[in-house]
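One protein chain omitted, others in place.
Chain nomenclature is as follows: A, B, C and D, assigned in order of appearance, with residue numbering initiated at 1 for each chain independently.
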Amino acid sequence: MILAMLITFGVMMLVAALVALYSRDIVTAIVASGVVSLLASVLYVLFGAPDVAMTEAAIGSALTTVVFLFAWSRIRSIASRDDSTNGEVR
Amino acid sequence: MTQMILTKALYTVISLAVITNYALILIGTMARIRAKVQGRVGQPFYQPYIDIVKSNAKRTSISHGVMFFLGPVFRLAGGLGTYLFIPAIFGSVIFSNFSFSGDLLLMMYFIFFGQLGMALGAGESGHPHSAIGVARGLAQMTAFELPFVLSVVALAAQYGTLSITEIVAAQQGGFTHWAAFTNPLAMIAGMIAFLGMSGANPFSVVVAPQEIPIGPPTEMQSSFLGMLQTNRAIFNGAKMVLFMNLFWGGAAHENLLVAILIMVVKTFLIYLYVTIVGASFPRFKTEQSIRFFLGVPTVIGIAAVVLQMV
Amino acid sequence: MFKRLFSLVLVVALAAAFFPLFATIGDRGDVSPLAESYLADAPDALGSANLVTSVIVTYRGLDTLGEVTVLFAASAGVSLVFSRLGSSSDGRRPVQNHAPSELVVTGAGLLLPLIFVFGVFIFVHGHLTPGGGFQGGVVIASGVLLALLAGTLTELSHGMLSVLEMLSGAGYVAVGLLGLWLAGGFLDPRFLPTGEIGSLFSGGAIPVIYSLVGIKVGAELSGVIDAMRRRRVVE
Amino acid sequence: MVSPVVLIAASLGFAFLYPLVERLGERAATRIALLVLAAFAGTTAGWTVSLIGSGVALTADTAGFVAPLSIQLQVTAVDALAMTVVTLLALAALVQLTERATDRWHGKQVVLFFVLLLGSYGLIMTRDLFNVFVFMEISGISVFGLLSTSRDGRVFEAGFKYMVASGLASVFFLIGTAFVYRSVGSLSIADITAAAPVALASPVGVMGLLFLVTGILIELKPAPANGWAIDTYQAADPGIGALLSAVNATAMVFVLVRVMPILAGASPVFVPLVLIAGAGAFLIPQAQALLQESFKRMLGYSSVAQIGLVVLAIVIPAAGVPFAGVALAVPLVLLLNHAVAKATLFWIADATGDDASGFGGSLPASLRGRPALLVVAAIAVLALLGLPPFPGFWAKWSLVMGLAAGGHIGLLVVVLLGSLLEVVYLGRWLIMRMRHVDDDATVVSQRIPADFAESRADAVSGAASGASDASGAAAGAIPVGATVSLGLATLLMAGASVAALLGSGVGMPVLIVLIGVAAFAVLDVLRIPLRLQAIVAIAGLSWWGVSAVSGAALTLQSGFVLLFVGGAVVQLVALLARPGRRAGLVALIVGMVLSLAALTAATSPLEVFVAWELMTLTSFFLVVRGRFAAAASVRYLTFSLASALLMLAAFSLATAANPAFGTGGGVIGTLTTSVPWAAVLLALSVLIKLGAIGLHIWLPSSYAEAEDEVSSLASSVLSKAGILLLFLGAGSFAAPLFAGVALNQVLGWIGVITALAGGMMALFQEDIKYTLAYSSMSQLGYMVLAFALMSHLGWVTALYLAVNHLLFKGMLFLAVAGIVMRTGTRLMYQMGGLIKRMPFSFVSVLVGIIAVSGVPPLAGFGGKWLLYTALIEQGWYLQAALALFSSGIAFLYLFRLIHSMFLGQRKTHHDTVTEAPAAVLIPQFVFLVIIIAISMFPNLLIKPLQTIVEPAFASSVRWEGYTVISSLGYWNGNAVMYVVIGVFLAPLLWLLAVKGRTYRVEQFNIVFAAERPHTPQSTHYAYNFYGHYQKAFGRLLDPWVERFWSGVSATAGTVSQTLRAWNTGNPQTYALQILLYLFLTYLVARGGL
Partner (left out) sequence: MMTQILTVLAFLLMALGVWGLMSRRHLIRIIIGFSLLDTGVHLLLVAFGYRSGGTAPILSDGIGVSGLVSGAVDPIPSALVLTAIVIGLAVTALMLSFAVRMYARTRSIYIDKNKELKW
């Protein structure tokens, strides 16, 4: 049971990681990387480390994602200020 | 002591007188011979005497400065010194000169003394032709110096000495003992170098009359010129005596007069050789003569030295 | 493209080289002797139920102090990095965010106190239950974030943030020094009574330290978020 | 004592509270910060004082539990010393950063500064593996935060790269830590070290350690995986550069120090691994730095290289090399030396505000107008190069000795080559900084173009008319902060140097030199005019020389003391002709003479080497003073230090083979090595210094472009140092090399070819000083030739030639100095006819050239006679012939010299020049009198020389009165003199008698058909005097050697360019390199594929 969960979550993590690296949309990528962390925190619980799980969930998945998104929105705002021609963002 | 010095001084005067007069006559004679060869009448054999007397008899002279004034003195001192450091006649007290104060090395370096003085005097004259002549002369001099030095080193190696007297002594006992035959390579290199040393054609670019009238002494006149003419005789004499000593067994006989005769004959032949070569070749440019001397004669000289080493 | 290929080859080579190393790590039934001594002695020595907390706050307290310092430095760094960005630009008015919806604003008003209380709860109970100063701090920071998004807090009060940060940081160090002078060593929490395991007031100064950490982390993370989020100032 | 943990708490607490402190005002806050730092410095210094020599360490366990349970901090004496230096540098850095003109640090920057310092403290003190990681991150993050203070917008790009790299390093470190913990079950370094041989020897353990060490190495920014660090150095604020290399890197090195025992215990593979890493990290950046145009980037390369050297030094003791003293002494000294010096250079970059390296582009504003800054910069560069008297010198010496003793010949080559490259680029920067504002730093074209370029000559005349050195543009003032911090760093370096000197056991001669230099430097500071200083120097040196020599038996050493001191004292008189002040001139001359004297007093290889280096340094600074000497002094420095490095290699190899090497002391041939390679290296080293053919290209330009008085000193006195070393090393040179050829035979050929080539090149110079410089080269060739004979007569000749050369070259150079002073030109064709205006100089030059050319009756002939006799005696016939030929060449250039200057037609604008000042003439005539004396009585000189040589060889000549008789020939100098006087006086009297009336005529009254066809300027036949000679030799005279070295330098440039291209600037490439680095370490650890 635990093993099955572990493997399932593991595969999901890898898929999410691939999505984070290869998705077309940056926001999707950021969210996917958050999902990787979230899944990791689940695994931590399975491995008897609830403290780490909480931390990973709070910091790794939540806060980091927020920071990513803020940074991205800042880049977007700089790009949109530039009459959106010479900046290359995607 | 005093007597000794006086005696030496007397001997010196005699020795100098002989060589000077002989060399003057020789130069005059050779000039006449050259003229005959070229189909001209030529000058009388005593013409050099006339020249010297005429130059010295001038009542006025022009000087460009102290060094100009001293230049001919240096030159003549160089000629005299060179001669005086060579033993002219082997075994003769009168003609041994001052050869006891130094060996072949001293003699070779003393040649520079006159050259330097002359060059300095010519330099101060301020005439560009003088300077050009000096530059040519010096350049050519270093060039023929190399084969000459090589042949001298070969001789020194052969005889294990640098003393001219001992080199001559080692050549006694028949002409087969002469260095010319025991060490022919050194002789060839040395005799080719001698051509350059005597400044006759093809190595006469120093005085090249068509370009730079008479080269270094352009500005020299009156008694200055007279001294140079005197020196020319002594210096040429000294060089011929030197080569006679080095390669041709020197001049040695119990009878001093016979010895002098031997010297006269040998030096005459040496000079004749120069004259004949000079009459048969056109003049080299400076760089040509430099290349020439650093070519074949140098290789021969090196071969002579290497032969002594193996 | 060649570089891409080379990277691929290299990554594969490295993976191939080190995979055996990772694959050989198997299960084990015991823990290291050091861990065993923690497990055996720590509850009694410190009176803290959560051993991870004991390790973090006490045994490896210096690491944690360093960790707080890292966050502190990062927040200072981020704000320094962005401090010149505004002034170097052309000074046009920034793009205005969409006004937050009513729902968000109302929700935020309701949720905010709850979130803060929850955060405080987490770090105060760090020595009893999973979680502690860092987790609690993040919760508080997320509250701040929500407030910012909702517009409840348009500009974070930097004075208050920095005072909080300063006091909690200095307090942390001070508590550590108290440990040095009153107890066995720097960050030794036992200058306060260890109490009974499981109660709120146990573990010596561990709850105090964790609370300070919580406040500091909360303040620092809020600072980071704020610095990242803030639009450039229009002169 | 204060607990180590308090330092951490205090710095952190202060960082947290700093915003509060800043409420008191920015200025007050920074003052308080400085006070806090001073307190830290006091604390660490207190630790150092109490821990040093006690052998105990200061330990603090945290949290009231002992080590494996909790994190332990520990301070050993070494740590305490490092922390003291780091704190003092941090203090200086903070002053600099908070008190500079622009971008003053405040607020969060000061906070981050303290965090950075805290990180460094932690790295040094912690004894817990994971704690190391935390402190690494603290340092890293604070650096990243601080990077943003740069004005250079590219800093973010650089910082991003840095973060990628250091992120990877952290990951490696963390993985390594995980594996180590898994294997050992503890994080305490002491526990791990103890358990390593068992628990970590497994493949898993080794692989874990591989990750760990790679992580640490990457943090140390090793080439070739360090482009990110270099980019950061370039774009960052120089203040950060200083912090990075002085504080951060220093602390990071300690991590490696901690981990090294673990590695060495776990597997034998790690020591060679780190050795290779260190070697690569040292050599590669040195090459990459060669072509840098950005000074900060260049310093970055230098920093990473120096850290590489330290890494190397750390591992060497682990490889089983015995070191004297503390095991960590060498790396520690190297590290701290680097920290102080590098910080200084970064601060200078900040204070001067320009970022040019001296290569390519132009380095503006000379430092000449800022003597204080110049001194500081010079100290930093010299310390960095590991030159005495700075601490790095002793460390480098020990390191090289250790490398040789351990048989690491490859590493030895790497270290020496890297050091040489460093000399090139750092030296170039220093020289370009010091150069005169007029100097465009191109090597003077030695053939003057046909258009008779006048512009340069005018510039020279400007120099001759007494322009003072202060003409360097004193641009913006240096900020207060920089002054304080540079002063602090310099004090630190000075203190460390003195301590190292006293601790070295051989510091006395160095100390004397330094005191000599310092004393006159003080006179400079007191603005004592040059003349007064010269008088003091003359008096002091004479007293010192007399007291050093009097009573001592005449030996090689005392003879050379006499030569050095006597020669210098006489020539110092010439300085009396210079009014005004010339900062540093006398001090440096005194330093040079004293270091030459130290060379004679040396009794061990180390002492010889120290004296040699000091002599190189002082003379380098003398040369670089020249107005157009920049390019020349780059060559001078490079070749001189190459010579020194070769000597170092020779000494280390010889000592490794025979520990008793060179400890005899005081005897000819002391440095006797049985290692042929050592002998060859030693010979090469000396040959470089003697300007032997092929290695000579530095010599002419250096001698010629130095100031006139310095030229004469360098050529006449300094050049003899090489001769002395030949004699000291004589025992080494007779050894057979291969196929029965002995080294001395090779030396002999090199000598004679040098003599010939030097003379040839002197022929074609238009610049009088170049002529004399090439002539010196030629004369030194003769001395080498004579020495190489290894016979009694040969050595007497060598010494005779040395004395003679000193005399006449001093005369000639001083005469030329006088002429240049009066005419304002060094080009011979621009002179002419000066004999009437400067008759005394003429006499001096005349006697000088007669003495050089060896024309009897003067002393020069004695040398020639001895030389040829000795040569023929030994059967070196061809050499003899070549030597004679080249002496003919000498005659040529000497005549050209005297002719072009004094004879021929005078230029109209020289009609009013006056005779050289008496002060310049006096030394010439002193030498002249000596020359005449030894010409008349050659035994005056030759007999003492025989006594000097006698211990080595039995006499092979005998004396009869004044006649010296060899097995080959004889020479009576006295008689020759009289004969010459006789044959000279006779014609002279005759001439005076018959000359009739003599008219002195005006200039230009020459026989030209009563015309004057040329302008006054071109009537003087002097330009291209021996054009026909040149023509005759054709391509043989092409500057082959020059071309060869240009080729070498071009090749070095190409290599540098290629290596540089490795750092592409792309973060992903850098990441790739780091992974490659990991992979390579893996391969090395696995023992290849």
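FYI, a residue touches a chain if its C-beta (ideal position, glycine included) is under 8 Å from a C-beta of that chain, and two chains touch if they have at least 3 such contacts.
Fair warning: this is a prediction, and the values are worked out from it, not measured in the lab.
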From the touch rule at the top of the page, work out which displayed chains the omitted chain touches.
A, C, D
Among D:F144, D:F727 or D:F927, residue touching the chain not depicted
D:F144
Which of D:F16, D:F40, D:F114 or D:F130 touches the chain that is not shown?
D:F130
Interface with the undisplayed chain - residues on subunit D
130, 133-134, 137, 140-141, 144-145, 148, 153-154, 156-160, 163-164, 167, 170-171, 174-175, 177-179, 181-182, 187, 227, 231, 234-235, 1060-1061, 1063-1068, 1071-1072, 1075
Listed in rising order, the subunit A residues that touch the chain left out are 2-3, 6-7, 10, 13-14, 17-18, 20-21, 26, 29-30, 33, 36-37, 40, 43-44, 47-52, 55-56, 59-60, 63-64, 67-68, 70-72, 74-75, 78-79, 82, 86-90
Touching residues on subunit C - with respect to the absent chain
4, 7-8, 11, 14-15, 18-19, 22-23, 25-32, 34-36, 38-40, 43-44, 49-52, 54-56, 59-60, 63-64, 66-67, 70-71, 73-74, 77-78, 81-82, 85, 88-89, 129-130, 134, 197-198, 217, 224, 227-228
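We adopt the following convention: only the chains that are shown with their structure count from here on.
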Averaging over Cα atoms per chain, report the distance between subunit A and subunit D in Å.
57
Subunit A and subunit C: spacing of chain centres that average the CA atoms, whole Å
19
Pairwise, which chains touch?
A-C, B-D, C-D
Would you mind writing out the residues of subunit A in touch with subunit C in their complex?
49-55, 58-59, 62-63, 66-67, 70-71, 74, 77, 80-81
Residue ranges of subunit C touching subunit D (in the complex, touch as defined)
3, 6-7, 10-11, 13-14, 17-18, 21, 24-25, 32-35, 37-38, 45, 58-63, 65-67, 69-70, 72-74, 76-81, 83-84, 162, 165-166, 169-170, 172-174, 176-177, 179-180, 183-190
Can you check the complex and tell me which residues of subunit C touch subunit A?
50, 52-53, 56, 89-90, 92, 94-95, 122, 130-132, 134-135, 138-139, 141-142, 145, 221, 224-225, 228-229, 231
